[in-house]
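Let's look at chain A:
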Amino acid sequence: MKMLKLANLGGWLSAINETQRVYLPIEAADQVNYGVWTPDSVVRLDALRTVKSAKDAFFPQVENMMNFKTEGKNVSVEMIDPKVENFVVLGVRACDAKSFEILDRVFLSDPYDPFYAARREHSTVVTLACGRPDENCFCVNFGIDPADPKGDATMWIVDDTIYLRASTEKGEALVKDLEDADTAPVEAQQAKTREICEKLPFGKLNLKGFDGDHLMEKFNNPKWAELSRACLGCGTCTFVCPTCQCYDIRDFDTGNGVQRYRCWDSCMYSDFTLMAHGTNRPTQVERFRQRFMHKLVYFPSNNEGMYSCVGCGRCLAKCPQNLNIVKVIKALGGDEA
Partner candidate 1 sequence: MQRELIERLNALIGEGVGKRVLGWKRGEFFYDTEPAILAADQLDELVYDSFCGPNLSKYLIQEMPKLGEGEKIIALIKPCDSYSFNQLCTEHRINKDKVYVIGVGCKGKIDVDKIRARGITGITGIDVDGDALTVHTLYGDEQVNRKEVLLNKCLSCKGKEHRVFDEQIGESEETSTGDDRFDMVKKLEAMSAEERFAFWRGELSKCIRCNACRNVCPACSCVKCVFDNPNTGVQNKAAADDFEENLFHIIRAFHVAGRCTDCGECSRVCPQGIPLHLLNRKFISDIDELYGEYQAGEEVGQRHPVINYTQGDCEPSIVHERGSNA
Partner candidate 2 sequence: MSNNITTEDILRISGVDTRKCMFCGKCSGTCPAFDEMEYHPHQFVYMVQWGMIDKLMESKSIYKCLTCFACLERCPRNVQPAKLIEAVRQAVIRQQGMNHMTENDIPGLLEDKLPQQAIVSAMRKYKK
């Protein structure tokens, strides 16, 4: 275990920054999001949740994939090589850290995504343990320990001190020059956090029946209509979600060519996977169902029971009309399955 005074964080970041960019929670215009560190950045490691999740570091909202150039009637194609330099993602909470595993299953299995893979390969993930879970937190349901998140290195902030533990070589490289430390304060904090976790309102959700075996049962449940009634069809839940990974590939005509890029898409949108014949999810009921069926049924049934929800609680906090996955689990879950 290593340690660093919170006051010296800037110095440490500055040192890392000499060789690689650091991506961490930064406050800008009153909101905390992941951003690239500069000496002027307002670092907010204390923020429990960033608005958007840490997935941006590997899967940004918009990214260019190829360019077409037109010169008169001639068209040339230019592929974009996903060259990525080493970088650090720092301050990742346990839930977001877990989301990388889920995203890996999607992007690193066949067909392999070179853009995502390049970023994963060149990244070092430094996680941050939670000391003060929120009422909306329910990561514990998915086997996540917020007091001991996985990563190349893990941080605990206790009072004015950051404690660090490296778990991989990459992590070790970052912390090796720091001072050694006693593990007692960290253990004390962990105990406290785990105690709170026991008391979390959503700490013990009944996920029984959310699996491939009950797929049609869940799919045909009449409660979807009621559950989705207030849904505005906005993309807030999907865009703040650390595990949502759907994207659309679009062309932008620059006037002298075309840029083909991908951008996040949301299954809540009426034009999600829209095809020439129209859409097979014509109303918000189907779209709403799609999102939660994917997280709780389709994904686990294809991934050995791994849910594609990490319980970060962002959708609970951010849904304009207070709809969320917990309400779905409670309505459809448990004994009824």
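We adopt the following convention: contacts are C-beta pairs under 8 Å (C-beta built on N, C-alpha and C of every residue); 3 or more make two chains touch, one makes a residue touch a chain; residues count from 1.
Regarding candidate selection, all candidates are chains of the complex that A comes from, given by their letters.
Every value quoted in this text rests on a predicted model; they were computed, and no experiment measured them.
Colleague: Out of the numbered options 1 or 2, which touches chain A in the complex?
Modeller: 1
Colleague: Enumerate the contact residues on chain A facing candidate 1 in the complex.
Modeller: Touching candidate 1: residues 28-31, 33, 48, 51-52, 61-62, 132-135, 196, 199-202, 229-230, 232-236, 238-240, 248, 250, 252, 261, 263-266, 269-271, 318, 320-323, 326-327, 330 of chain A.
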